[in-house]
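The structure is given below, and queries will be raised subsequently.
Heads up, one of the protein chains got dropped from this complex, but the rest are sitting where they should.
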Amino acid sequence: MTDRLTMAESTNMRLRLPLLCIILEVILIILFGALVEYNDDTHAKLWNANKSHSATRDDYENEFYYRYPSFQDVHVMIFVGFGFLMTFLQRYGFSSVGFNFLIAAFSLQWATLMQGFFHGMHHGKIHVGVTSMINADFCTGSVLISFGAVLGKTSPVQLLVMAIFEVTLFAVNEFILLSMLGANDAGGSMTIHTFGAYFGLMVTRVLYRPNLDKSKHRNSSVYHSDLFAMIGTIYLWMFWPSFNSAITNYGDPQHRTALNTYYSLAACTLATFAFSALVNPEGKLDMVHIQNAALAGGVAVGTAGEMMLTPFGSMIVGFLAGTISVLGYKYLTPVLESKLKIQDTCGIHNLHGMPGVLGAVVGAVTSALASPGVYGDGVFADAETGKWNPQSRGGFQAISLAVTLGMALFGGLVTGFILKLPIYGAPPDTHCFEDGLYWEVPGEEEGHELNEVATPNEMEKLNS
Amino acid sequence: MTDRLTMAESTNMRLRLPLLCIILEVILIILFGALVEYNDDTHAKLWNANKSHSATRDDYENEFYYRYPSFQDVHVMIFVGFGFLMTFLQRYGFSSVGFNFLIAAFSLQWATLMQGFFHGMHHGKIHVGVTSMINADFCTGSVLISFGAVLGKTSPVQLLVMAIFEVTLFAVNEFILLSMLGANDAGGSMTIHTFGAYFGLMVTRVLYRPNLDKSKHRNSSVYHSDLFAMIGTIYLWMFWPSFNSAITNYGDPQHRTALNTYYSLAACTLATFAFSALVNPEGKLDMVHIQNAALAGGVAVGTAGEMMLTPFGSMIVGFLAGTISVLGYKYLTPVLESKLKIQDTCGIHNLHGMPGVLGAVVGAVTSALASPGVYGDGVFADAETGKWNPQSRGGFQAISLAVTLGMALFGGLVTGFILKLPIYGAPPDTHCFEDGLYWEVPGEEEGHELNEVATPNEMEKLNS
Partner (left out) sequence: MTDRLTMAESTNMRLRLPLLCIILEVILIILFGALVEYNDDTHAKLWNANKSHSATRDDYENEFYYRYPSFQDVHVMIFVGFGFLMTFLQRYGFSSVGFNFLIAAFSLQWATLMQGFFHGMHHGKIHVGVTSMINADFCTGSVLISFGAVLGKTSPVQLLVMAIFEVTLFAVNEFILLSMLGANDAGGSMTIHTFGAYFGLMVTRVLYRPNLDKSKHRNSSVYHSDLFAMIGTIYLWMFWPSFNSAITNYGDPQHRTALNTYYSLAACTLATFAFSALVNPEGKLDMVHIQNAALAGGVAVGTAGEMMLTPFGSMIVGFLAGTISVLGYKYLTPVLESKLKIQDTCGIHNLHGMPGVLGAVVGAVTSALASPGVYGDGVFADAETGKWNPQSRGGFQAISLAVTLGMALFGGLVTGFILKLPIYGAPPDTHCFEDGLYWEVPGEEEGHELNEVATPNEMEKLNS
């Protein structure tokens, strides 16, 4: 009994992590072998066959050329953006980038299967191409948002288990919203940000650690770790226009979404700097705000970005998003922790939660105000069929938000309890936010002073 | 009176920065609401309408697909390239990346209005799309060049005020060059680099600080800050072909410009390493040269890059640019400071000033030597009309350089005096190059040694 308890409490990953990774990958490979096929645009024979059927289907019409540059931008956001954004902790850089890398690499494979399963099998097969790659990365983004809430307090095994459940529920929720309710959410204000945020917040609530302040001294940044985090921030900020536009329809919607997001983010940045200085007694800017709140403008136009929101509307939304995000970091996060026992390491409620809900509301309102005189056809699929009713559209968008919140909170609750089992090697309260538990960490720098390396005499001789 | 003086000299940003940011953003939003519209390629109805009018206008002809990948590369240069290039200072990384972020987010909005206003209103409206996004980023680049001259010696409020004036004058100068003089300057050797450099140099001249050596010990790099700066350098270097080609005509000019810039930069890099070692008594390479001079080759083909400069010509220009840039850092910058009282923190005269002028001259000569036998039509708009006169073209290019220098020096002079008013919270001479004035700076790293985190005994127990 003692032995078993010791093992359960141990953080040793020697068997747990390899076993889980290998089992998962083997399952993935088997399922891919059974279920996944190239789609028409990636299959050697089908693409060629389709070409000969139609004189107008040229190479440049392959979806690759419409979507691949956007895919790569999204890819950078997932692996560099999220990964480095979380390196702000002084002793958790290896885990931030490394675990981000691991769970993203797993999630994108699992998401391909789950999304393919729900979003339409073709004769029992899942078809893949650049659009499925983008969607898989999107789903992965949702898991990484949740990772931000539990950052520093979980083992890699826990994170993989969380990803298994979250990806599955993400695909179900996405199916309900996009296929059943016919909602628009190209940039994922609801499906990605709201879902990922409230899922993660519920998980961290269930995993509440009353004695987390034993690791408090490591739950902060140092000078260079904040600069590494800014790499993540800036890449997320720059490529957000590609994120929101990556899977919109070709032509004007893709173009317009990128434009709207660009203006929303710019306005959001000015709001962030303004309120960061304003809420500080000495008027000093806070890196936490700049690193996070400046991105809220991208989240908040995730639904309406493809609509005729106009640059004017985008800037108002962005400005609001930046404002509530800074205020959330300053005033709401401490309350969530002290009153609701929600320990949100990265403040995902401020970056993804509230701005995601704002984005959903903006999307519902913009849909409800849409008219054929402004849109022609294009964004709203039912416009062409004449069954278009903007008010009911707005209603479906609003219902979608409610469904997302319900799915996220319920899913996070269940997943949280599963993650609470003492079998995953989670860090003890005294050793949170610490790479040393799961990584070989190098010693300190030696020979930093030049004359340790070579005496001036030696140096002179070498360079003579 | 004493109170007022104290306030004026204080560096507290609590009211000044939020007030300015919020007022500026509100003005921007109002002007965008009144003046800005989607263009034909971003508007849902107009794009669709245009499609039905013409059978050949397909989705892949949307300007988005020609320009958006280039836009994203330019965007990376503006936010990561310029931002990280300036992190070389040991204690100014937050401000370098952060203020770069702030003034860029403001400038791109303001530039959209100013450039739209000067470059042709459509029935009283400014039309936006990916090309206006690139142009706004270009104008922003000019402001960031000037930022390099005053880096470490200005408050964020001062920088925003500088941006207001510089963007406005940039748009005027660009209008004179491109619309009135019909000059070619796709990569902005004149409009961006020469203008930004001499504007910034004049501003820093007016803001001359005789006692700046009180902060001298902070006006240098440390090991890791130089590596952060190399992130900026390498991104600028890699994406410069996209920068110079982003707004050229479609097809061969865009392709050729990228190619010419690629070769110019490669040759420039070899020159930079050669002269960096040559001018050092011990033959050691200097990070300042590598970080900056290796980029001069991109600046110097900003005008002629779209022309039939040939790889051969590009490499000669790049080699020259790298050479003068290193020599400038070594021999000219100290003289500019001691004799002309120009304190140029980043050495923008060597990276943007002289190479920009070189680029303008190369552009004028290449234009003057152009012939229809080489070009057909394409680069030179008047070639088709038969009014083509290469010599007069070369002349207009030369006049453009003179106009740019005049506008930049005059604008920098006026702006410098405005920035000298003691109301912006500029840092005192003793506290330049220091993040701590405007940022919450984290303390030093704790628990870096593993056995502080856990005694070997504890560790063993955890991992057993």
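All chains are identified by letter, namely A and B, in their written order; residue positions are counted from 1 within each chain.
Operating definition for what follows: a residue touches a chain if its C-beta (ideal position, glycine included) is under 8 Å from a C-beta of that chain, and two chains touch if they have at least 3 such contacts.
Since the model is a prediction, treat every value here as computed from it, not as a measurement.
Asks: With the full complex in mind, choose from B:P18, B:P69, B:G83 or B:G347 the residue touching the hidden chain.
Replies: B:P69
Asks: Can you work out which residue in B:L265, B:C346 or B:L419 touches the chain that's missing from view?
Replies: B:L265
Asks: Of B:Q90, B:T194 or B:T404, which sits in contact with the chain we cannot see?
Replies: B:Q90
Asks: Among A:K153, A:H224, A:K330 or A:H431, single out the residue that touches the unshown chain.
Replies: A:H224
Asks: Kindly note down the residues of chain A that lie in touch with the hidden chain.
Replies: 12-19, 21-22, 24-25, 28-29, 32-33, 36-38, 41-49, 59-60, 62-65, 68-69, 72, 75-76, 79-80, 83-84, 87, 93-94, 97-98, 101-102, 105-106, 108-109, 128-130, 133, 156, 223-224, 228, 231, 282-284, 438-450, 453-454, 459, 462-464
Asks: Suppose we count only contacts with the excluded chain; which residues of chain B make the list?
Replies: The missing chain touches chain B at positions 6, 10-12, 60-61, 65-66, 69, 73, 90-91, 217-218, 220-224, 226-227, 230-231, 234-235, 237-239, 241-242, 250-256, 258-259, 262-263, 265-267, 269-271, 273-275, 277-278, 280-287, 290, 294, 308, 310-312, 315-316, 319, 373-379, 428, 430-431, 434, 436-437, 441, 443-444, 448, 463.
Please note the rule applied: only the chains that are shown with their structure count from here on.
Asks: Superimpose the Cα atoms of chain A on the matching ones in chain B and note the rotation angle, 0 to 180, in steps of 5 degrees.
Replies: Angle of rotation between the two copies: 120 degrees.
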